[in-house]
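One protein chain omitted, others in place.
Right after this comes chain A.
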């Protein structure tokens, strides 16, 4: 069964979602008001999905969403009365997987959660690929920098510099990037 963390950011003591969720057969493992450290709550209760019930998501709500998305990514569904497309864009940008305006019906919850989970998974794949790409580019730049330094130091051409670096790396059972970092560090030390 899905473990749901429910965040009630409405003036009501008991939010409207809890009853609908229970009726639809979901397990709400925790219900908190907004004045919390959301990443800490996520860390503690390890929910499968986070539902936020809010009349209108303010800056502090979205900040919490950004923090969770960065540190402990989870599907986040936001139920709200806020129609403003600008606010909706802000929410999606912060990491909300589904933004639902009005109308909380028990029978609609399952498909909404399914869509949110699927959307979240594809976002995560994309994020991982982008992260890998950023890392490759960063590594490539460091290797290029080291190659340039070596060409100057050894008065050699590009291909010779690469070969020297690779031979050094391989003889030490290291990766090329490790030798590149050593060359850069040494060059910084020697000024």
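Here are a few things to note about the model shown:
One rule holds for everything that comes next: a contact is a pair of C-beta atoms (placed from the backbone, for glycine too) under 8 Å apart; a residue touches a chain by one contact, two chains touch by 3 or more; residues count from 1.
The definition used in the following text is that contacts and distances are computed from a predicted model.
Not shown: a single chain whose UniProt protein name, out of "Spermidine/putrescine ABC transporter permease protein", "Succinate dehydrogenase hydrophobic membrane anchor subunit", "Surface antigen" or "Nitrate/nitrite transport system substrate-binding protein", is "Nitrate/nitrite transport system substrate-binding protein". Within the full complex, the residue among A:45, A:169 or A:184 touching the omitted chain is A:169. Among A:51, A:77, A:116 or A:143, the one in contact with the hidden chain is A:143. From the options A:46, A:108 or A:133, the residue with contact to the unseen chain in the full assembly is A:133.
Mapped onto chain A, the interface with the missing chain covers residues 128-129, 132-133, 135-137, 139-141, 143-145, 148, 158, 162-163, 166-167, 169-177.
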